[in-house]
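Here the complex is missing a single protein chain, while all its other protein chains stay put.
In order of appearance the chains are A and B, and numbering begins at 1 in each one.
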Amino acid sequence: MATITVEGKEIEVDEEGYLVDLSAWFPAVASEMAKIDEVEMGDDHWDIINFLREYYEEYQIAPAVRVLTKAVAKKLGKEKGNSKYLYELFPYGPGKQACKFAGLPKPTGCV
Amino acid sequence: MSEAIKKFMFVNTKAPYGTVYALESLEVVLITAAFDQDVSLVFCDDGVFQISNNQNTEASGMKNFSNAYKALGDYDINKLYVEKESLEERGLTLDNIMDLTYEDDDWAEKPSIKLVTRAELADLMDDQDLVISS
Partner (left out) sequence: MAMLHTVNKSPFERNSLNSCLTKSKEGSSILLIEDAVVGALKGTIVADKLSAAIANKNVYVLGSDLNTRGFTEADILDGIKTVDYAGFVDLVAEHSNVQSWL
């Protein structure tokens, strides 16, 4: 099993880099994953990551990109709720990459 | 490439938790919806228990996946048919069923649940491109 090291803790991830134990997440885990993926984390990234974690808390699923886009538009405004903006933040896909940073499973429907 | 949209109907007939059918079906439903298909769901026989109100897994320690049905509206799945006779046989009414909704284009909340009879269901199934039962 692969691991990443965050603040001295060994954290298990699967072969695609997603957390094995979702409860092992803390903010520095996202920062470390972003560093591995060469993504510079800013407030806009954290807005999406926090949003995803709240969504998962409520519905117990990681939303598909289309659903994420629509929900972000409603919560954070249309200028952020579009796939161009989200792909700029998370170049490997707002579904796959942002969910990974947020400690969620890979979204259902992502192939 | 032409985008072929098909009418998919998922017929849920099994109670949740005792077997994995309900959870697996929900996964397939979400995947199908992500591909922009016309998806409807049926809850009949013991499938009506999948969307019963107030599911509380605290004591059993199982994963409560009933909240995921509340996300169906976000996936544009808003045709959820509940069979009237199945409720009656189990001593249930719509009051025992979760109040599942979706938002229309103006973000107005609308009910997704429709109570249908066995005969109406037969007609609805007849109208589909694919019917997938579990």
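As a convention for this text, a contact is a pair of C-beta atoms (placed from the backbone, for glycine too) under 8 Å apart; a residue touches a chain by one contact, two chains touch by 3 or more.
What you see is a predicted model, and the numbers here were worked out from it, not measured in a lab.
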**Study point:** Touched by the hidden chain, restricted to displayed chains
**Key:** B
Check your understanding: Since one chain has been left out of the picture, which residues of subunit B touch it in the full complex?
Key -> 14-19, 45-46, 49, 52-60, 62, 64, 66, 89-92, 96
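Convention: only the chains that are shown with their structure count from here on.
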Study note, to complete from the structure: When centres are defined as mean Cα positions, the distance from subunit A to subunit B in whole Å is 27
Practice item. Flag every residue of subunit B that touches subunit A in the complex, lowest number first. Key: 27, 30-31, 33-36, 63-65, 67-68, 70-71, 74-75, 107
Practice item. Enumerate the contact residues on subunit A facing subunit B in the complex. Key: 58-61, 63-67, 70-71, 74, 108-110
